[in-house]
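Here is the structure we will look at, set down as C-alpha cells.
The complex appears here without one of its protein chains, the remainder shown in place.
Each chain gets a letter, A, B and C, in the order it is written, and its residues are counted from 1.
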C-alpha cells in the first residue's frame, strides 16, 4: 500500500483511529451484555458510553512499554473512564477484540469494494449499450476469427464482474463473524450470549465455534476472492492494451489535455493505466497464497497469521479499490474508434466469412471435403494474391453450382453475426 | 498426479475414455436439438444414437496427423456413423465441445470431492462425540493455555470442513455451465436453443455469455476453493503431527500390524500420513495461481489456459480426493490417549487456572493490580520451585481475604471449561 | 507431467528403473568404502558388483507389504546377492539413499536442460545474425517507439537465456550434493569417509552438514531457477504471439503442410505453440512456492517434502525440457516477414523520427520549449491529416531556420538506429 495507488476512504479503514474506535465499540457492547446478564455492574457500560475515549499517541506510548496492544488500549481507556473500566474486557481474551475488529474492518472494506464493482458495472453497461451494434472483429489466438460487436465484448466483462460481485458478497459473509469466546474458545469465563449480542449489534454473525481465534480458512477464502477479481481486472486491462496497439488502434485510454510527453509524438498514447492495472492485479493476487498458508495455525492458535494480515489486509483491499476505480474511469472515458474497427474487419477482404461459406455449401449438399476444397482454393488465392474473396467465389464454377451471387452476398452479411445480440444482452443485462 | 497419490474413481474421470464419452454425448445432444429445430435432418441424431461409437487408439492415430483433437474425434465418429455424421457439430466450434466437456468432468470430480467431505465430516462428528468430554489442554503459541475437550477440538475441524462443503457447492455452480455458441460466442451459425437443450440435459446451466470459451474466472474461483480446502487439511494434519510428538503423545495415527520399521523402535511411530498430507496440501494450492493467471486470455480467447488445465484439473482433483480420503481414514482410526492428555494437563500443577483465580479475585473486589500481584507471586513460586499452586494460593494471606479453600477448589474445577460444550456442539452439529 | 508435454529422455530419469539403478550404485559404492575401511567384509562389494540386480515388480510387491521402499529394495537385492547383502546399507538411513539419489536425478535432469539451453541459444544466435540488419519498429507500451533490428530483438533473448544458463549451472551446484550421514546426520554408525567416497564417485560434493536429509533450501533455490527460466520462455513466447497478430504479422510460427484447420481460413495461422508455452511457463512456476514451503521441515526432518518432490521434480523438469525444445523449434523455423516489418515501420509516415528531430533542434540552439512546439504542431498535422511528416517539417519556417532539407533527410536516416548493432552484437555474442 503506497499513496500512489491508494484512495483515502479505504486507507482510513486501516488507520489506528478506526481500529481503536471499533475496539471501543466491541468492549462497550460486551460490557452492555455482561451488565445485562448481571456479570458486571450496570454502571460499567454507562460509564464507558459516557466517558469512553482514547488517544492514539498515548496508546502507542503504553504499548512501547508493555508490548501488548490491547492492554495498552484498555489502560488508556481506563484513564478516561476511571474505576468502572476494570470490569471492561472481563473474561475476554485479546483475540476476541482483535479478530472481531478485523471482521468489522474487512466488511467495511468489502462494502467499498462492492460499491466499486457497482460503479464498474454501470460503466460497462453504459458503454456496452452505446456500442451494442458497433461491429468489430472477434479474435481467437490474436488472429481474426468472425465478426462480433464491441458491445458484446463489453457484455462479457459485465457478466464477469457481475459474477465477481456475487463472489464478493459470499466472501463478505465468510469474514463477517464475531468471536467473544475467551482464551481457547470455550466461554470458560464468558456467557455465549455476550458474543451473540455483540455480533448482532455489529451486523456480524456469532462464529459457530472459535479457538482462540476466528478460523483462518475464512480469510483465505476472502483473499482468494480478491485474487479472482484482480485476475478479471487483468483480463479487461489486457484487452484494452491490445486494442490500443499502434497497428490495431480500435480504442484508447482517455488522455487528458495537460498530460505531458505525448504531443510531440502524437501516436505515443501509451495505455499506461491498463498496464498499471496489469501490475496491480499481480499484487492483489500475491495475497492469496500467504492467506492460505495462514490457515494451519498450531493448536488453538499461533500468531504467525498476524504479521501477514497486518500487511495483506490493507494492501490487498486498498490496491483492489484503487484498481477498480481506475478501471472504471478507463472504461468510462475509453475513446472508441468504430471506423478503425471496421477497417480492421475489412483488412482480410472478407476472409472472415469463410466458415459461413463452407457451412452453407455443406448445407446445400456439397460433401464436406469438396466444400472445403472450394473454400480453400479461393481463400488461398485471396490471401496470397490479394484478390477480392467474394469475387473469386462468384467466379468459381463448383461454388456457382450451389450458390448464386445473391446467396454469397447474404453469406457476407454481417447481420448474421449480430442477430443474437438482443438475446445475449437480455441474458447479461436482463434487458436489450 | 501419480499412482501413489491417486484413487481410481477420480482418475477415471480424466481418462480419454470418459472424455470422448462426454464429447459424444454433447455432439449427440446438440444434434438432437438441431434436428428438432430443423437445422439438420431428423435422422442425424437417430443415427448417432444408434451407431455412434469411438476408438481411443484410432482417434489418437488421426490426431497425430491432423494435430486437432476434435476433428480426429469427429472423423472417427464418422467412421462408425456414416453419412449422417457430416451434420454433426454443425456451426459449432471445438471449444463448444471441449469447454462443456471440462464442465462435465469438473462437476463429476466435484461430486466425488463432496462425497469425500461427507465422509470426513462423518468421521469427525463420530470422534467428536466420542471425545466430547475428554479433557485436554488448549494451547496457544504451543504453550498451555486453558483446558478444553478433545471433542471441542474436533468440532472446530468439523465446522471448518462444513464450511468447505458450502464453498465446494458454490464452486461446483461456478464451473457447471455449458457453451454451444460458436467461433466467437455470437451464435452466428447456431440457435441459442441448442445450447439451452444441451445444458439442461447435462445438468448444467447455459453460460450467460461466452467468447470462444467459457470465461476462466469461473475456473480460477474453482481451483481457489480447492486451495482453501487443502489448507484446512494442512491445519488438521498439523494438529495431529503435534499431538503425536514424543513429548506430547496424546494421539497417534493408526499403525497397521505389518507395517515395517517400527517395532524395533516402538516409540518410532511416525505421523507419516499427516506429514504426507501437509505436502499434498502444498501441491493442491500450487494450482491456484496458474488458474488465476489463466483468466486474462487475449480477446475472444487464446489457448494458453489449455496446457495448464490439462495438468492442474486432474492433478488438483485427484490429489485432493486422495488427501481427503487419507485424512478421513486417519481421523477414523486415530488412536487417542486420554490419560496422556490428562497427564499433560496436570504437567504445570494447576497453573492453567491462573486466569480464573485472577478474575475471581477482581470480582471479589480486589483491585486488578493487587489481584495480579497475588496470582503472580504464587504462580512464580509454583513454576520455579515446583510447589503445588493450589496449596500456595490457600496459604497466601491476601488471597485468603477474598477466597476460601472451597472457593479456590471451585476455581480449579475443570467443569468451568466444559460447561458450554453442549452449546458449542449444538451450534456445530445441530445436536449435543 | 503428461505424455503430451513430455520427452522420453527426461521422463526416463524419473522412472523406477533409473531410480533403483542409482540406489544400487549408491549402496555398492558405500559398501566399497566400508569394505576398504574394514567396517564390513571385503567380499561384500565384490558380491554386490557381481550379482547385484533388482526387479521393479518384485520391489513393488514387497513394498506393498512393508510400506517401506528402501527396505523393499534391499530385500530384493538380497534375493540376488545372497548372504553378503546383510552388510549392505549398514549404519545408513533410508534418506542417505533417497536424497543422494534425488541429487543424481536432478543433476541428470539439469544436464538435459543445459543441452536444451545450448540448443535454444544456437537457434537464437543463428536467427539473430540472419536478421542482424532487418529493420523493424521497436515498441514500448505496444506503441511504435523507434526503429530497431529484428536481430537486436533476438539478441536480447540470447542474452537472457545465456544468463539463464549461468543460473542453471549455479542451480546444478546447489543440488549436486551427497549425504551418507545416518539417522540424524551425526555419522553415529558411519565413517564420514564413506560419504566422501560415494560423493566423489557420483560426481557430487559431500554435503557440508546434513540432518536426516539434505537441506531443502538447496531444492528451493533449484526450482526457483526453473521458474525464472520459465518466465523467460513466457517473454519470448509472448513476443512471437504479438508478432503473429493479424494486424502485425511480422513473424509466424512455422505451420506444417498437413496441419489441419487452417487452409480454409489461410489467415488463421494461430500461434498455438507459443500460446502453449505461455501456459507451460505457468506450470513450471507453480513448483516454486511449494519448493520454498518444503524448506521448513521439523527438527532433523519430517517427510512433508517428499510428496511434493515426487510430483514437482518430474513435472517441472519434464515440462521445462519440453518447453525449451518446443521454443527452440519455434525460433529455428520462425517465418519472418521483413517486408511486413518495413510496412509497419512506415505506418506512421515517419513520426518515429520525432525525437530525433526534437533533439537536433535543441542541439542547434533552439530552446527546448520552442523545439517541442515545432515538432508538436507538425507531428499533430501529420497524425490528424495524414500529411507527410518530413514534408511538413521542411515547410515549417521555424524549423527551416535551424535545419536544411538535407539535415532533415539525415535525421530520417534509419542508419542512426543501427550504427551500434555491431557493438551490441559483440557484447552479446562476443562477435559481430
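One rule holds in what follows: contacts are C-beta pairs under 8 Å (C-beta built on N, C-alpha and C of every residue); 3 or more make two chains touch, one makes a residue touch a chain.
Note that the structure is predicted; figures quoted are calculated from it, not measured.
Considering the full assembly, A:285 is the residue among A:285, A:353 or A:417 that touches the omitted chain. For the options B:8, B:38, B:266 or B:415, the residue in contact with the chain missing from this view is B:266.
Annotation: of B:141, B:165, B:333 or B:427, B:141 touches the absent chain (contact as defined above). The chain that is not drawn here is touched, among residues C:152, C:176, C:251 or C:308, by C:152. Hidden from this view is one chain, which touches chain A at 1-2, 4-5, 65-68, 71, 241, 256, 258-261, 270, 272, 275-276, 278-280, 282-283, 285-287, 289-290, 293-294, 298, 302-308, 310-312, 315, 319.
Taking the complete complex into account, residues 137, 139-145, 241-242, 244-248, 263-272, 275, 289, 293, 344, 347-348, 351, 354-355, 358, 372, 375-376, 379-380, 382-384 of chain B touch the chain not shown. If you put the missing chain back, the residues of chain C touching it would be 86, 90-91, 138-142, 145-148, 152, 155-156, 159-160, 163-164, 167, 170, 174, 182-189, 192, 208-212, 215, 217-218, 220-221, 224-225, 227-228, 230-232, 234-235, 237-239, 242, 278, 281, 285, 288-289, 292-293, 295-303, 355-356, 359, 362, 367-368, 416-421, 423-424, 427-428.
Simple rule for what comes next: only the chains that are shown with their structure count from here on.
For this pair, chain B with chain C, the centres built from the Cα atoms lie 34 Å apart.
Taken residue by residue, chain B touches two or more other chains at 278, 285, 289, 293, 298, 302-303, whereas all remaining positions touch fewer.
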